[in-house]
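For this view, one protein chain was removed and the others were kept in their places.
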Amino acid sequence: MSDIQSEMRATAKQLLESGEATVVIGWEKGTMPYNSTPVMIRSAADVDKLIWDEYCQQNLSTYLIDFIYTEDKVAIFAKGCDTRAYNRLIQDKRISADKCIVIGVPCSGMKSAKAAAKLPEGAEVPMSKACKECRYPNPVVFDRKIGQDVTPWCTEKDFSDVEAIEAMDQDAKAAFWKEQYTKCIRCYACRNICPACNCTNCIFDQSASGWQSKDINASENQFYGVTRAFHVAGRCIECGQCEMVCPSDVPIMLMNKKFIKDIDTLFGAYEAGLETEGPVPLSHYEVSDPEEFM
Amino acid sequence: MERVGVFICHCGSNIGAVVDCAKVAENVRNYPGVAYSTDYKYMCSEPGQEMIQNAIKEHNLNRVVVASCSPRMHEKTFRACVEKVGLNPYMFEMANIREHCSWVHAGKNEEATEKATDLVKMAVSKVCKNEELQKGHAPVTKRALVVGGGIAGIQCALDIANNGYQVDILERTPSIGGKMSQIDKTFPTIDCSACILTPKMVEASSHPNINLITYSELEHVDGYVGNFEVTIRKKARSVDIKKCTGCGTCMTKCPGKADDEFNMNLRKRTAIYTPFPQAIPNKPVIDRVNCLKFKSRENGKDVCGICSKFCPTGAIDYEQVDELVTEKYGAIVMATGYEQFDHSIYGEYGYGKYPDVISGLHFERLVNASGPTQGHIVRPSDHKEPKTVVMVKCVGSRDPEHGKSYCSRTCCMYTAKQATMIRDHCPDTKVYVFYMDVRTPGKLYDEFYNRTREEYGVEYVRGRVSKIYQDGEQLMVKGEDTLLGKQVEIAADMVILANAMIPQTDSEKMAQIVGIGYDKDGWFTESHPKLGPVETHTAGVFLAGACQGPKDIPDSVAQAGAAAVKVCALLSKDQLETEPTVSKVDTKICSGCGLCVPVCPYKAITLETIQERRAGKTIERLVANVNSSLCQGCGACTVTCRSGAANLKHFTNAQILAEVDALCQTIL
Amino acid sequence: MSNNSVENFEPKILVFACNWCTYAGADLAGTSRLQYPPNVRVLRVPCSCRVNPQFVIRAFQRGIDGVLVAGCHPGDCHYTTGNYYTRRRFLLITRMMEYMGIDPKRFHTRWISGAEGPKFQQVVTEMIEEVKAIGPNDKLRDDMKVEVKAVETNE
Partner (left out) sequence: MKTIEKAKLDSLFAQLAQNYSLLVPVDYNGLTQFAPYSQVQEGVSQLYLDGNVTVSPKTAYLPQSEAMYKFRAQGKKLAIEEMAGLDKQQVLFGVRHCDTKAIQCLDKVFLDEKFEDPQYKNKREQNIVFSLACNNPKATCFCESMGLDRAHAEASVADVQVYDFGDSFGFEAISDKGKACLDKLTGLGETASKLPDQKPQTLKFDVAGLPEKLKDMFEDPIWDEYSFKCLNCGTCSYICPTCHCFDINNKIRGEVGVKLRTWDSCMFNEYTLMAGGHQPRAGKKERVRNRFLHKLQYFNEKHDMSLCVGCGRCVAKCPVNVDITKFIRQVIG
């Protein structure tokens, strides 16, 4: 890892010194050992802040949106999931490729900071769930690449958790989701970190539109949850950030993965964030789509 | 402040006998927004409408709900009614308490009254969120496009042109004329088809308002009623039409040979050709597939060139390429006609392999004086005159399993016509007709059919043919005479099948290009089966002739005239009113992701760059923009739009939510 | 009408009907005097593709017992392609609703043409019977039972 870290610093230095980039976004060490947190480097003198360790979980691509109206040329370090997020943002026309330099970093999976926070110091920290299920640890798009590609440890999408819910009876399902969404405090961290939730003005920030009141209860929270899942259906790049940032531990990916599973089954396997062109499942149709409404 | 007037209609006893209208009016009197509520016997009547108008004035109402019949019935009536006293017509809503309530809940008066109350509350809640809308205006390009140059297209173009409007005829083959030019005689008058068609063709070609675009295909249609932008592919003719005089020398010299599709492949034609002698324009094209020069070019050589050598005007141009041109039109008439059903799927008729089992259109060419046999009725196999002819009707028609479920309408009559022609040309030849039913609804049609049997001695056998097989030189036709209840077997010299009429093979693609509907068989769909037979659901696109469904010549001509009138009515306007119930994008909310763009069936949404002041800086960003003339108001974009930036006027998110909430609030 | 005791339970069912097909089909049921139970309320939309799944969830939040989204048969859409999007969206939403614990009997999408008055009658009748059998919807509800004892005064 340290090789990658020094190469990161060297790359950042070169980019900033040459003027190819005015900003480099990477990770620095945070408050706790398990906090590796985004950092913006503008000066070659600061590149030693950059680190690469097993907690560089956070997706940096969404920060590119902040620079669309500045004069900056922004370089970001990007793992496989970050590059899918990058494609998502390109496809949604939220960022333009000519302002960005993507430095791909193959990733071997990140550890769960949430688990680490609960475990005693020195204990073995498990990999994040999304990382365990990751099929694209290597960058799918990049301008440069650091390090060697790794062999993906998953080839198939793992829907066992979704299937476990599907196997429950109706009352158990309802009770499960009600419990989960009772916890939601509607802080919108899941939305704000999501690369697919990139609207400039989310419907949940428009209380006057009448879509949702600010009342907090399981019903309203579920409306938020299922609506957000529907909005990212066919667009979710499975980074799992939503679930990782949730202060209430709501299993948000269980919603997203349900849509992914059904889209694959009904309309054919689809991988969001691999391409920047072509139809997205829900803004497209086939005359031959399954017919069960006759 | 919303001040809604609610008017509950009894519709005589239609509603009043089931729904307690006075109670409904009472139930909603205190409902939020309601300022006035009453009931009346006939709301749509003159006094009923006056009552609404007076109440608007007297109670200072700014919104109106009428609970009565279906809005599909009287929405227009009441909109006009409220508009007369100064209310915007879109500040009106209807609650359907007749078709959706009293008529379907007879005897359940209490529940129906409760349901009617709910429906009225929903309408009130919606109307409170309604906004004043103004109809838009769009200019009109005073020029029409007729797609298809058959008799329907020609007639339609002539009618439009004679009304003083410019019209283009787009024809994919080298000549106009269509199927009618292949037909020898027409029923029930047995007059010569060419004799009545060719003058029309000449008239069309020489009309100052008509422009012929032959050997060309419809490529793409953009725009909307009054303002279509049509891209046309002018296929390479390989002949400079301006230089060509139509002398025909090239055709006499051409060594290339090809099947003559105009003559149903009953003879060969040259590779440079006009489909038939009276073709218009009477200027040849080179069939590049069969031209020796073009064939040799595929192999890296370059031979022949005889036509070019002999052309006195130097009109041959081997280097021509397809040309795409874009033209503007105010209206489009689809007159793309039909195809003949291919009977080779039927094993019982020999899979199309027996040369002497021919279709009706083959026969037309056989019997035509300028056809391959100079009008002699002979067998294709040995050119002998047949002594026994069997005709089979409903080949492909009325056969949902293998063919088409519909009746092709014309076959009974053309079979009768052909039978009489055989008897006329070859008085010694016996003619049998196998039929399921004989359908002759048309002026003088049944009389013609009776003459065929009685005067011409054609024998009609009611039943299906179960098998045709070759037996020596003859064809054995086995079938059942269901009237006599016995098997019959006829040794025939020739069999003529009355093949069904089917849509053009690419009719579905055509429909998609133009943006109109088509049915399960591929016929274009009219906007209403009875009241809109030549209109389509796409404003400004009309139908003429058999592309809408099987039709004979008089029906096609009549429909062509009808379509022409609709086109002229459209082109006579300087501006078109457009419905305001279209989608609109709130650019403040829109992120410009563009997901709505591919969803729009009318290509009404484009991404545009706008300038915006943000934190003291002017920035540029993409947002979606809806062309309100193109938008037809389906709402597909509104659901695709996650942030709710795209909203459908008169069916806004807030309005629909208000209805949902109004219905549900009584559930506790 | 709604009553939480299962025996006398009269469900309330919301039907989103497209203007060109299903609404016309429901009108035809009316003109043909085809009788069905009075538990359905039709909400007219221009096209089934206008029905945002969020409307459906909202209705369940507010306590509706069943929702039917109905439009033209595929290929018959007045707007040519609207119902193809409806189909995609609601194939997914139907499954998601079930995943969230809403009984699949409570939510349906159906194609009902303007000529299918009898089908409209049949679909809503069956749905009402099914929903009646499973009782009131108690899932996803955002109930607000407020009793205001105070007496009204003029505003």
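We just call them A, B and C in the order they show up, numbering each chain from 1.
Please note the rule applied: contacts are C-beta pairs under 8 Å (C-beta built on N, C-alpha and C of every residue); 3 or more make two chains touch, one makes a residue touch a chain.
Since this is a predicted model, take the numbers as computed values, not measurements.
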{"item": "Visible chains that the absent chain touches, using the contact criterion stated earlier", "value": "A, B, C"}
{"item": "Sole residue of A:20, A:149, A:179 or A:291 that reaches the chain not shown, by the stated touch rule", "value": "A:179"}
{"item": "Full-complex contact with the absent chain, from A:3, A:17, A:163 or A:215", "value": "A:215"}
{"item": "Residue among B:30, B:206 or B:611 that touches the chain left out of view", "value": "B:30"}
{"item": "For chain A, the residues touching the chain missing from this view", "value": "30-32, 35, 37-40, 58, 63, 66, 117, 179-180, 182-183, 185-189, 191-193, 201, 205-207, 213-217, 244-245, 247-249"}
{"item": "Touch residues of chain C, complete complex, unshown partner", "value": "62, 144, 146, 148-155"}
{"item": "Interface with the undisplayed chain - residues on chain B", "value": "29-32, 34, 588, 614-615, 661-662, 665-666, 668"}
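As a working rule, only the chains that are shown with their structure count from here on.
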{"item": "Centroid spacing, where centroids are CA-atom means, of chain A and chain C in whole angstrom", "value": "36"}
{"item": "Intercentroid distance (Cα basis), chain B paired with chain A, Å", "value": "49"}
{"item": "Centre-of-Cα separation between chain C and chain B, whole angstrom", "value": "34"}
{"item": "Junction residues of chain C - those touching two or more other chains", "value": "53, 58, 75, 81, 85, 89"}
{"item": "Where chain B touches two or more other chains, by residue", "value": "599, 640, 653, 657"}
{"item": "Touch list for chain A against partner chain B, complex", "value": "68-69, 92-94, 198-203, 206, 209-211, 231, 279-280, 282-284"}
{"item": "In the complex with chain C, residue positions of chain A that touch it", "value": "165-166, 170-178, 211, 215, 217, 219-220, 222-223, 226-227, 229-230, 233, 255, 258-259, 262-263, 266-267, 281-282, 284-287, 289-294"}
{"item": "Chain A partner contacts - residues on chain C that touch it in the complex", "value": "53-54, 57-58, 61, 73-75, 81, 84-85, 87-93, 95-96, 98-103, 108-111, 139-142"}
